[in-house]
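Remarks on the structure that follows.
Only a single protein chain was left out; the remaining protein chains are all shown in position.
Order of writing sets the labels: A, B and C. Residues in every chain begin at 1.
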Amino acid sequence: MKEKITIPIGPQHPLLKEPISLRIDASGEEVLGGTLRLGYVHRGIEKLAESRTYTQNIPLIERICGICSHVHTTTFCYAVEALLGIEIPPRAQYIRALLCELERIHSHLLWLGVLAKHVGLETVFMHSWHDRELVLDIMEELSGGRVSHGINQIGGVRFDVDAEHHPMMADKMQKLHERITQFMQIFEREPSIKARTHGVAPLSADLIRQYGLAGPVARASGVDVDMRRDDPLPPYDRLDISVITHPDGDAWSRTYVRIYEIYESLLLCEKILQAIPEGNISVRARRKVPAGEVVVRSEAPRGEVVYYLRSNGTEYPARLKIRTPTLPALAIMPMQLAQIHVADIPVVLAGVDLCIACADR
Amino acid sequence: MDWFRRNTGLLPALIAALMKKPDTVSYPFTPLELPQGFRGAIIIDPEKCTGCALCVRDCPANALELFRESRENFRLIHFPGRCAYCGQCQDACRNDAISNSNQIVGATTDPDSLTLVLKDTQE
Amino acid sequence: MANKLMPEDFLRCVSAHTQQPCELTGHIINETAITIAADDLHDIVAALMEELNLTHLSAITAQQREDHPDEIQVMYHFWQGGGYTLIVWLPAAEPVLTSLMDIIIGADFYEREVAEMYGITITNREETPPLLLPDDWDEGPPMRRKEKSV
Partner (left out) sequence: MFEVLFYLLIFPGFLFLYLCSWLFEFLDRKLLARFQRRIGPPWYQPLADLIKLFSKEDLMPQGANEVVAIALPIVSLCAVLTAGIYVPVAGFSPESFEGDLIIVLFLLSIPTLAYYLAGVTSVGIYSLLGGARSLLQFFSYEVPLLIALSGPAVLAGSWSIQEIIARQSETGAFLLFQPLGFLLAMIGLIGKLKRDPLDIPKAKSEVVAGSLTEFTGVKLGFWHLVMNIQAVVGIFLIINLYIGWTSAGNPLLNISIFLIQWLAMILLLSTASAVFARLRIDQLAGLGWKILVPLSLLQLTVVILMGV
């Protein structure tokens, strides 16, 4: 049974939430390598954006990715506001940061469930997605939408954080804190999980630098980079963020980094809620944006997202380039597929935390 | 008891789960409680609507169209099938004529319900 | 890692490896940008990597501006504490770029996307299938089409 076979992890596969086509060549249970094809969810968002006005573009950009929709609209709005030369009120900045952190918690909890399901622990999958409902309830109360919130507009935010939201958020976050400690205990002590994740598909720090990776996968290999601290958007420069890294860069350290990032984001949410200033939540913005170019970077749950926007004085953006964090993560995946078993493929795919809708745009 | 909680992995979580009521709800049979800001079907207040088409201009999904025969005769058509329920029309409208109700838009089989005449001055 | 790179040494290092005069054009907000010639792109990037340890290539943007209809602008966005961009102009008729894959492997996906979206042929790298477009795509580079979508 040692002859070479190609295992198709094709567009439809229980492993994949979104369609990619991965051809793994293996001999028996040893994986030799993999070739990757993308483009199944390519909607040409960059071209679409050129034929819509800036306000019409916000719902479009929100639908690039189902999990990190708020980070995309926040980065886009900051880019347009930079071109307009306007400064949004501090309260709106804090509300945007609050939702960014809530979305990071929601994205990491979703990833925790997917990893548990791939490792064979259906119960942890169900429990973590059950606890994720707490975060989704908070976001739904704040903005009316569980996933695509539609809270951002050019010049600020559309909905305010009222007084009665605070107790609800505080109590839900407290419950979430206990559940995360429970998950951490399970993941640290459960021998069968440790057996499946320790030492699987390690990534060295200079390999990460060569591929230009930032985000949880990079931090899990010891590369200390975090856009919220190194190139901060407005409210983050006033908040101190502790960046979690882990030295040895295998599937377990990626799990460790992401779980502790949930703790960190919970802490950040509390800080934001305490430090949120009073005042109005949006500023009137002109519809025609003066000609100019801008590049804005921010920290999405999966890493660094880069927006390049050029305006030519009309209501329509002249060019919008979006580089999402999953692209370099997908580029590095074949390196991880070289020395693992067939049974480890799900753990590697979960470790990369694929968001194909982001990668294909 | 503390040793048991720390060292038996998932068991305490399972026992706790058995105690509690299941959290999934069988949706069509038990109604879902929706948050206050939920953006559902589009509704309009005909008196307030002046036919200025600000909402048509800001709709990202071309789900609103305005046919204007003369200065005071116009028809505002809404296409629920195309609408993304993003609430941009609600923001764009200066005199709060159009807004999102919090009633979930169900699937439909008859094509006529896909073109909704929100306001027609001739009628 | 993220000690901020001074724009002056960025300019000094770039101009040390090219004959044309180059100066910091401040026209992109949050970025220090320099326009360079296409053929000394490769050794400028190599120099930047050794001397200033500027290895993090964030993105490669290509565009066809309305005021330069017969040229394609390609921008290499680097990052180290702040944004640093190298701008290259290519003739729109037959745009050619040298690949940076031999020094930055991460440039692979970005180059493939720019190549298929703008029809740029990229030299000294092996032939690869399109990244995002279907294999049987024959209607030319999509991003260079002018018609507006509804």
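As a convention for this text, a residue touches a chain if its C-beta (ideal position, glycine included) is under 8 Å from a C-beta of that chain, and two chains touch if they have at least 3 such contacts.
As the structure is a prediction and not an experimental result, all values here were calculated from the model.
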For the full complex, can you list every visible chain touched by the one that's not shown? A, B
Hidden partner chain, touching residue among A:Glu87, A:Glu122, A:Asp171 or A:Asp237: A:Glu122
Of A:Leu38, A:Met139 or A:Ile193, which one is in contact with the hidden chain? A:Ile193
By the document's definition of touch, the residue of B:Leu18, B:Leu32 or B:Ala107 touching the omitted chain is B:Leu18
Missing-chain contacts on subunit B, rising order, are 9-11, 14, 17-18, 20, 22-24, 26
Subunit A, residues in touch with the chain not shown (by the definition above): 1, 5-8, 13-15, 28-29, 116-123, 126-127, 130, 190, 192-193, 195-196, 341-346
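Here is the rule we go by: only the chains that are shown with their structure count from here on.
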Cα-centroid distance, subunit A relative to subunit B, in whole angstrom: 26
CA centroids of subunit B and subunit C: separation to the nearest Å works out as 43
Contacts with 2+ other chains: residues of subunit C: 150
Sequence positions of subunit B contacting 2 or more other chains: none
If we count contacts the way the header does, which residues on subunit B are in touch with subunit A in the complex? 6-7, 9-10, 13-14, 17, 23, 35-39, 57-61, 84, 86-88, 91-92
Okay, in this complex, where on subunit A does subunit B touch? 52-53, 55-60, 62-63, 121, 123-124, 127, 130, 133, 137, 140-145, 148, 150, 153, 158-159, 182, 185-186, 189-190
Residue numbers on subunit A that touch subunit C, as the complex places them: 37-39, 42, 44, 46-48, 50-51, 82-83, 209-214, 223-225, 230-231, 292-297, 304, 306, 308, 310, 312, 318-319, 321, 323, 327-328, 330-331, 360-361
